[in-house]
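One structure is given below, encoded as structure tokens.
Note that this complex is displayed minus one protein chain, with the remaining chains in position.
Per-chain numbering from 1; labels A and B assigned in written order.
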Amino acid sequence: MNRRKYAFLIMTLPAVLLFFTFHTYPALQGIFYSFTDWHGYGPWTFVGLKNYINVFQDDRALHAYLFTFKFAITTTIIVNVFSLLIALGLNSKIKGRNFFRGVYFLPNILSVLIVGFIFNYIFAHILPQMGNSLHLKFLAKNILGDPNLAWIGIVIVAAWQSIAFNTILYLAGLQTISSDIYEASSIDGAGKWREFWSITFPLIAPFFTINMVLALKNFLMVFDQIMAMTGGGPGESTESISYLIYNGGFSGGEFAYQSANAVIYFIVIVLVSIIQLRILQRREVEM
Amino acid sequence: MKGTLKTIIGGAIVLSLSTSLLTGCSSSGKSSDEKTHIEFFSSKTENAATYKELIKEFEKKNPKIAVDLTSPPDAETVLKTRLTKNDLPDMVAMGDSTTFTDLSNSGVMTDLSSDDIVKNIQPTYIDRVKKDYNKHDAVYGLPYATNGNGVIYNKDKFAALGLKDTPKTFDEFIADLKKAQGAGEIPIYFTLKDAWTGMVAMNSVASSMAPDQFSKDKTDKKTTFKDSYSTVADKLLTLIQYGHKDNLGVAYGDGNIAFAKGKGVFYLQGNWAIPDILKANPNVKLGVFPFPATNDPSQNKLVSGVDVLFAIPTSTKHKAEDEKFLKFLLQKEQAQKYTDEQSAFSAVNGVFQNNPILEGYKDSFATGKITSYPDHFYPAGFNAANIVQGFFIKKDKDAFLTKMDNEWDKVVNRK
Partner (left out) sequence: MNKAKTNWPVQILITLGSLLILFPLYLTITIALKDPQQMAQSIIAWPKHLHWENFSQAIQMTNFFQAFKNSAIITIFTVILTLLTNSLVAYSVARNMHKKFYKFLYYYLVSAMFIPFPIIMLPIVKQTSAWGMDNIVGLIFLYAVYGLSFNIFVYVGYIKSIPKELEEAAMIDGAGTWKIFWKVIFPLLTPINATVGILTALWAWNDFMLPLILLSDKNDATLPLVQYVFQGQFSTNYNLAFSSYLMALAPMIILYLFLQKWIISGVTKGAVK
């Protein structure tokens, strides 16, 4: 039995050590540097909480938080609503179901960066051209050039890609519901709307929870789309936190300062995740 | 189901093993061809084609050396990332920017002052770069090409408007813009989707003030943007009235194409844009003139900086090869080729820009009516380009100047 114990230990220890070395250790380093004035090179000294105090006074950082959350929450809601609708559609009686399922999943396998480049072109050239020929004023300009609309462009691209994965998860959830339940309810004469809210939705609630949590977490990390489409502009209207930390940390020579920003970001993410899980799980139980 | 999975996993393993066998360790194998590879890092993308040709010629003459050109977008971020990694390239070509000053002052560049090749270069340019070093007698970068940040104009359209001489004062320029607008033309083709292009305008308009003095005073709290930049902001607001309907939706690359195809009479860009514009339409007739920032022609200067300088990081293992390549690039023949193809001005002795397009800058260079880039003296991490871009959107002068002041103070305070 001792040998078995030993074997289990050997199975885990190396991996855990590696995980510590390449994940936890750099994270601790990041926390450490956040109390220094290091540029990423050259000498440094301890500066205490100065970086943290500065982050709280930094409009640019504050704005990045606002943008990131605005973007993440909107996209999470849009993605979940649309993927649930599409999943319901794909689960109903239509021709070529497998074909359409394949099509709707397709965006998920594509590179976020390249999709960003493609949409960048669509926003800059195709849509304004359409807008001009159809005399639609709101389309005639590149929405990525408008500080009030640019974030919507990024929402569209992120949603276009992410709907794929969530649709498939919802579809899987819907397929676990046996048709007997529906038959019973249709005898009762329940309408489609009521049928959805009283039968379908409660049964796929766990999928809803997972999708909401994962989607929000992913969208809070938004980076590739920003790199591909706006570079944080126009103005600073689409600077996400990840982008700000990358850009400021390396090019601005603010390694230590942005490390402090990253630590704050970490705390925020943990809080958000805990709150979200609590709320969603309570809902699940209630239903 | 299980069967297919097994086949696929099996297939994947066989495939991966065979690729790894085939390629050996070539993913890290730089010396597979027994040449000395030097990595030549360029911070500009416009001149990649010219470098490639020069490299080809160099490699022909030096078959033992291979030069690998890297020119990523957002190159200064990449370079700083690599500084953080202690992994600088063998040779760097970049502008005389805040990043270069930072690199020089952190001691990672080779001091070339004792090298003979320094003599190939006009001393005025070496002195200009030197000014920013902590160590004043060192030469960390060898200036190669200089630029002119002013106005490019479409000669045919200009003539069609009945205009003869390029404007010498700000009011004259505005009068020309009005005329263009009246004729149904786009007066200025802005490309503000790329934030940095707003700095071309900003630098032009702010050029009448002594920029290094302003930055010193600003950091010493002797002045503020609010006090000194009020007229600059006003002029920028005037200019943006003469744009097109999607000033902030067009990016630099698209702008070059559009301007080449006859959109816009004036284009606030540096000479570096000319090769790309000509590539999009070789028949377009272009001219340039210094931006008339004030109404006193004697005060108006051309904003010019070192567009390309070469530097050799101390960490390189191929210093001899680097110097060989450096010497090659600094020879008159190569420098002339670069100057011609890139519509640049050379810092190399005896190499002149004879392109008629750039006739409009000749006088400024000849009489020394030249000034530095104001943003060259901004502190690192100060995100001026995006703030200026934001100003072009919101057009709120007070908010803009306050933000410039506050952000500057914060960045300085963080150091």
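Everything below uses one rule, namely that a contact is a pair of C-beta atoms (placed from the backbone, for glycine too) under 8 Å apart; a residue touches a chain by one contact, two chains touch by 3 or more.
Predicted, not measured: the structure shown is a model, and the values here were computed from it.
Visitor: Just list which of the chains on display the missing one touches.
Guide: Across all of the complex, the chain we cannot see touches A, B.
Visitor: Out of A:T12, A:Q57, A:N148 or A:S198, which is the one that touches the chain we can't see?
Guide: Once the missing chain is taken into account, the touching residue is A:T12.
Visitor: For a quick check of understanding: of B:T36, B:N62 or B:T84, which residue touches the chain that isn't displayed?
Guide: B:T84
Visitor: Check each of A:V47, A:I143, A:A158 or A:I241 against the chain that is not shown and name the one that touches it.
Guide: Spelled out, the listed residue whose C-beta touches the missing chain is A:I241.
Visitor: Please identify, in ascending order, the residues of chain B that touch the omitted chain?
Guide: Chain B touches the missing chain through residues 2, 4-5, 8-9, 12-13, 15-16, 19-20, 23, 27-28, 30, 39, 45-46, 48, 68, 70-73, 81-82, 84-87, 252-253, 256-257, 276, 279-280.
Visitor: What does the interface between chain A and the hidden chain look like in terms of residue numbers?
Guide: 3-4, 7-9, 11-12, 15-16, 18-19, 22-27, 29-31, 33, 40, 86, 89-90, 92-95, 98, 100-115, 117-119, 121-122, 125-126, 129, 160, 165, 168-169, 171-173, 176, 179, 183, 207, 210, 217, 220-221, 223-224, 227-228, 241-242, 245-246, 249-250, 255, 258-259, 261-263, 265-266, 269-270, 273
To be clear about the criterion, only the chains that are shown with their structure count from here on.
Visitor: Quick one: in the complex, what on chain B touches chain A?
Guide: Listed in rising order, the residues are 74, 76-77, 80-81, 83-84, 86, 99, 102, 106, 108, 192-195, 245-251, 254, 380-381, 383, 386-387, 389-390, 393-394, 403, 406-407, 410-411, 413-415.
Visitor: Within the complex, which stretch of chain A touches chain B?
Guide: Touch residues, chain A against chain B: 37, 40-42, 50-51, 54, 57-60, 124-125, 128, 140-147, 231-237, 239, 246-248, 250-255, 257.
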